[in-house]
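For this view, one protein chain was removed and the others were kept in their places.
Then we have chain A:
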Amino acid sequence: MTAAPSPLLAIRGLRAAYGKIEALKGVDVEINAGEIVALIGANGAGKSTLMMTIFGKPRARAGQILYEGRDITDVPTHEIAHLRIAQSPEGRRVFPRMSVAENLQMGADATGCTEAEREGTLQRVFTLFPRLKERYAQRGGTLSGGEQQMLAIGRALMSRPRLLLLDEPSLGLAPLIARQIFDAIRTLNRQDGLTVLIVEQNANHALKLAHRGYVMVNGLITLAGTGAELLQRPEIRAAYLEGGRHG
């Protein structure tokens, strides 16, 4: 239906605010099908707000969010998840008292897939993160930080998304575990054709992983380019790489 060049997700002039404080001041972002797009920026730049606004919480004050050519700016939050957009929220937010198996099932519940599809996706998640299979009967809250991140991504994958939004997947993880997570994201993109928007403070890792990147400062996109280009930019190196956190 949609012509080939039109992006999977297009964000045009998006504004959002918490009360009087404007967090997004007219953001334009495009994500093509099959891409990994990284969104980097300092604390409070509005990266997470952009993620949340795609999901309608907070609502956009102005601008448009187009997904597969359809305007989803005013679609209720719970219905957005039915459009095969999945989110692994900041801080992982696994269900602590529910088992790993139940957490994963929660991801599949709302989307209404068949039993066979669910089983297939579950096996895919276990292939990506064998650790989850070992821990399937354990409560989510007893997992380590890395395992919880795997669970949060796995739970998002259970809804069989086309577009996966990842908010700070490496937050608080040991470098080795963070690398495993990034490897899994790359695998998902290459093998399953999953489109990924990843918000990261770890600019080095994220830009190496991504096809394209956006830099966000104070609610505005200030730079855009391929991941390799952005990694070479002196201002990026100064602001986010040297002296900052190293991958």
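Here is the rule we go by: a contact is a pair of C-beta atoms (placed from the backbone, for glycine too) under 8 Å apart; a residue touches a chain by one contact, two chains touch by 3 or more; residues count from 1.
The working rule: contacts and distances are computed from a predicted model.
Colleague: Of the candidate names "Amino acid/amide ABC transporter membrane protein 2, HAAT family", "sn-glycerol-3-phosphate transport system permease protein UgpA", "YeeE/YedE family protein" or "ATP synthase epsilon chain", which one corresponds to the UniProt protein name of the undepicted chain?
Modeller: Missing chain, UniProt protein name: "Amino acid/amide ABC transporter membrane protein 2, HAAT family".
Colleague: Write down which of A:G146, A:G213 or A:G227 is the residue touching the left-out chain.
Modeller: A:G146
Colleague: Please identify which residue in A:T49, A:T73 or A:Q87 touches the non-displayed chain.
Modeller: Once the missing chain is taken into account, the touching residue is A:Q87.
Colleague: Under the stated touch rule, tell me which residues of chain A contact the chain that is not displayed.
Modeller: Touching the missing chain: residues 55, 57, 76-82, 86-87, 89, 93-99, 101-102, 104-107, 109-111, 119, 122-123, 126-127, 129-131, 133-134, 136-137, 144, 146-147, 155-156, 159, 174, 176-177, 179-180, 183.
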